[in-house]
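Only one protein chain is missing; all other protein chains are in place.
Note that the chains are named A and B in the order they appear, and that numbering of residues resets to 1 at the start of each chain.
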Amino acid sequence: MEDATLVKLTETFDFLSVRASGDHSALNCPANKLFEVAQSLRDDFGFDLLVDVTGIDWDAASPRFSGVYHFFSTASHGYLRVVANCEDDINPQLPSISAIYPAANWHERETFDMLGIRYSGHPNLKRILMWDEYPYFPLRKEFPLAGIETDLPAPDVVETTQAKVKSAPMMGGPFVSTRSGPMSQAEPRARDESWTESEEKPTEPSDEAKR
Amino acid sequence: MAEVKEITIGDVAKRSVDTAEFEGETMALNIGPSHPTTHGVLRLKMQLDGDVIKHCEPVLGYLHRGDEKIAESMTYNQFVPYTDRLDYLAPLANNVTYAMAVEQLAQLEIPERCQAIRVLCCELARISSHLLGVGVYGMDAGAWTVFMYTFSQREKLYTLFEELTGARFTTSYTRIGGVARDIPDGWLGRVSKFCDQVLPVIDEVDTLLMRNRIFMERTAGIGVISREDALGYGLTGPNLRASGVDLDLRKDRPYCGYEKYDFDVPIGKNGDCYDRYLMRGEEIRQSVRIIRQVIEDFPDGAYYAEDAKKIFAPPKAKILTSMEELIQNFMIVTEGPRMPEGEVYFEAENPKGALGFFIVSKGGGVPYRLKIRGPSFCNLSILEKLLPGHYLTDVTVILGSLDFVMGECDR
Partner (left out) sequence: MNETTQIAYDSKVEGEVIVTRADAVVNWVRKHSVWPMPMGLACCAIELMASGGSRFDISRFGMEVMRFSPRQADCMIVAGTVTYKMAEVVRRIYEQMAEPRWVVAMGACASTGGMYRSYAVMQGVDRIVPVDVYVSGCPPRPEALLDAMIKLQDKIGRESSVKAIRGKAPAKEAEQKAEV
């Protein structure tokens, strides 16, 4: 059932290519054709529910950012994954499909917030989870889990409390094996041990950022 | 004698809309993020014209804890406790969904007994979540009693959870490839006893609310979500079904052996707040039905997958007494589990809707990217569309009927 849809889709749009997947049907789609494909998916192929929109940061690889869309059909009860790579690694951009699926509105804002992928044509593209002035994109691979020191959004609260956004101490784990090198070095350790509560965080970029 | 003047008050709110002097003048009103109706830390920025909402902008993120980033730096089993805290009204269901997503990546077959335990977990979690949903909903509409009724039932459920998992609601019960431990002796009997006495309570709650004039006036015809809107905004779970869409992943994409059980999926007609209330009551009854079928034919066997040895830590007693298990445990701890490469997306029907996990693996024991699709996140996105046109007093009822939880919304 799902395969038939896949064949029909690749016949209709010759720029689509089948993507390796562990479960559902998956397609690669060029970023500039995404809007067209999404429109057709909803109107002609019965994928009436957009369940999820997200992105992946492939770190050193190029193209670095991919947008991932999961569609669901309430008629055939099948999923379809569509992946679109962002052409630009520095200023990643994708077309917004929130005009077709209103559900995409918040999902795209979240992806922008976490990974910095800009969605052209989005009606209200601003941060949704972090506060508006937050300077970083937390889910990018160079961003350390512990966070980077920055200012809190409310100046008056900062004045009375001297509170700041500080990096979280990571020496308490979780401990994960690196799985490389001799066993003595591969033993489980915290991913980011650049600083502890007794030792101040160094100013150089941490190991996590270099990785 | 003084003239008797007849004063008709009528609908004050409506009158204020009709009065021309209010035209064009709006008032900004902020609700939350610390407000009893928002069930957590949701914030609504609204523009009011008199009592009528003209514009609404929900602000989220006050509980954004960085779960997805945390997941990228820990092994698959280490992340299980974080799934408890997504939808913290139904942690067992989250545990199961997460474990099943990873098992799909690892392509593990789960033994029947484990599946039965998981179905029990999911359905008990559903009852627990809906009990709170209905109770708090009643409270939002001004009926405090219902909350007391349902909360005392939840306490009984907590006792069962505690017996099974060791914790009241941060259960962390599943492991990749199984569950943490087998069910305790006599536990099934106590579950079945719970089921026997929860049904009369649901009936009693219905007598308190279902034909309650005040409750009906406040909910019927309020917050109507059309079928198209529900689908367009990606609603799932009871909120989607209340709008007349027949979609229940337990039926339509059966997992965990749900195809073996006989149950009905309630579908709403009007998609209003009243329908969304009815859905939850009926789903509790159906869950009880499933639980009874599971208990009746409870399979024997292992509670974890035998071929999950590279991921699943062996039982503690065996680690201490047997060489092979000791080595196995040592390898899992020092090297981490070995997982194949690939991308999987798995969704399960959680009490709040479809909870999805999208996992990108590059091999090894740590996910490269783990995206959590929180049903409450999508269910709330409709607020921008739904609230305008309603009275301010309807906000509490509409929010209560959507039954969201900020833990999985903000992640």
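Assume a residue touches a chain if its C-beta (ideal position, glycine included) is under 8 Å from a C-beta of that chain, and two chains touch if they have at least 3 such contacts.
Everything quoted here is computed from the prediction, not taken from an experiment.
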item	value
Residue among A:Cys29, A:Val68 or A:Met170 that touches the chain left out of view	A:Met170
Given B:Gly40, B:Pro58 or B:Gly223, the one touching the chain that is not displayed	B:Gly40
Among B:Tyr76, B:Phe169 or B:Phe194, the residue in touch with the chain that has been omitted	B:Phe169
Those residues of chain A which, in the complete complex, touch the missing chain	129-131, 136, 138, 143-148, 152-154, 157, 160-161, 163, 165-170, 172
Positions on chain B contacted by the hidden chain, ascending	33-36, 40-41, 61-66, 69-70, 81-82, 84-85, 88-89, 132, 148, 151-152, 154-155, 158, 168-170, 406-407
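One rule holds in what follows: only the chains that are shown with their structure count from here on.
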item	value
Chain A-chain B separation of Cα centroids, rounded to whole Å	24
Contacting residues of chain B [partner chain A, same complex]	60-61, 64, 66, 68-70, 72-75, 78, 104-105, 107, 229, 231-234, 236, 245-247, 252-253, 333-336, 340, 342-347, 354, 356, 358, 360, 364-366, 368-369, 371, 373, 377-378, 380-382, 385, 410-411
Residue numbers on chain A that touch chain B, as the complex places them	20-24, 26, 48-52, 54, 56-57, 68, 70, 74, 77, 79, 81, 101-103, 105-107, 110, 114, 127-131, 138-139, 143, 145, 174, 176-177, 179, 183, 186-188, 191-192
